[in-house]
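Apart from one protein chain that is not included, each protein chain of the complex appears where it belongs.
This part shows subunit A:
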Amino acid sequence: MFGKKFGVIAASVALVSVVLTSCGGAEVNNGGTQNKEATAADSKKSITLWIFDADPMYQATAEATAAEIGAELNYEYIQDETYKTKLSVALAANELPDVFQQHAGKSYRTPVLQSKTVAPVNDTLDSTGLGSQFLDNQLVTEEDGNIYSVPSNISTTLVLYYNKKLMGELGASAPTTWDELQALIKTANDEGVIPIALGGKERWQADLLYNMLVAREDVNAFDEAIKGQAKFTDAPFVDAANQVVTLVNSNAFQKGFLGSAYLDAQELFKNDKALMWIDGSFNFTSLSTAMGDNLGYIAFPKTGAEEIHSSTIGFQNAEAPYSLFVNNSSKNVDAAKEFAIRMSLKLNDEFVRKGLPGYAKSDVKSESQNEQLSAYATDIGKTTKTQAMWFGLLSADAGQEYRDLTQQLYGGVLTAEQFTTELETLLRKAE
């Protein structure tokens, strides 16, 4: 009855303008302004890039790539949580920048592909010969035979950071088992130190911790359950949920953690208020910059039957990695494609330089890194199985409902058994 774009814009007027008086509306307008700017500077190839990763490496790499292909770069960093909303609106309204980064996971990748707003990059990969630089299976070929994205990050995993200064003051060492973790939580609480800072407001950090506890029980548990070969009410899920309950009841997290924003919780850790911080390995650079030698790293403790190197939680899977996409409505679509591919390869060089396993061939040599990053590079090399975060394997609505459910477990509304029963219902329906 109505055209899609008209419909989305009309719906956005009713939904966004009434509600998002400062957030969404401004965001969409920003995108529009940038596109206009891009048109004005059409004589010199202009590329607008949206990035959610706070690592300064991204901006430096983007600027170097733009200089290499003679393009004018309009780089826009958007804080992670805001980015998710902004991109979602931009996708629906077809107001995308020339090139944009997208999170790993099906729940983020599928809407991008379904929107039909992104351009295949096969032709540029072939014509420039740069496609051969990527390692096997690192470029995702979709069902229609096209490649729509290039990687923008290596596979990052969930790790446990700790504050060395606080750990020293407590006379303790980083925990390697469930018992040691519990003992450390008690010691920290006794000394008035927050054991683990957790940003419960956005829900994802708590959700990933539960994923990790399940993986440590049985790394294949989720894959089997989601395929219908097992149930979400089986022992690994219940045991992990009970561990969450134990952590909450032993005051492992800061007071009011359900209302704490991720960045506020991170500040507690960085400012010597909290002993431990559970987060992605993608934060090594920013945390190292903020904390220097005070930052400690350890693989997440062995909390179940699995060994630490045989199970971990990763932020992406092979089908849905962190990616750079190109807007097929870009005024400079060819330049944008080349820009995305060359930027992806330059980012790969930076990962290799840090001693991390890249996704493409590189002539760059690994440089000596700080002790913690070296330890992580060694650990990740030993890891035999990485379970992709569940949220990334679910559709957007099922993923959000799953996170709501997880918050109920952390909030003490549901027991471990009630939680897993509801989990079974929810994820079986999503399947």
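Just so it is clear, contacts are C-beta pairs under 8 Å (C-beta built on N, C-alpha and C of every residue); 3 or more make two chains touch, one makes a residue touch a chain; residues count from 1.
As a convention for this text, contacts and distances are computed from a predicted model.
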Protein that the absent chain corresponds to, by UniProt name, given "ABC transporter permease", "NADH-quinone oxidoreductase subunit J", "Carbon monoxide dehydrogenase large chain" or "NAD(P) transhydrogenase subunit beta": "ABC transporter permease"
From A:Gln59, A:Asn122, A:Gln138 or A:Gln400, residue that would touch the chain that is not displayed: A:Gln400
Contact partner of the left-out chain, one of A:Ala172, A:Leu258 or A:Ala375: A:Leu258
Sole contact to the chain not displayed, among A:Ser88, A:Asn146, A:Ser250 or A:Ser286: A:Ser88
Where the unshown chain meets subunit A, residue by residue: 1-2, 7-8, 10-11, 13-15, 18-24, 84-85, 88-89, 91-92, 111, 114-115, 194, 200-203, 254-261, 264, 268, 273, 396-397, 400-401, 404, 407-408, 411, 413
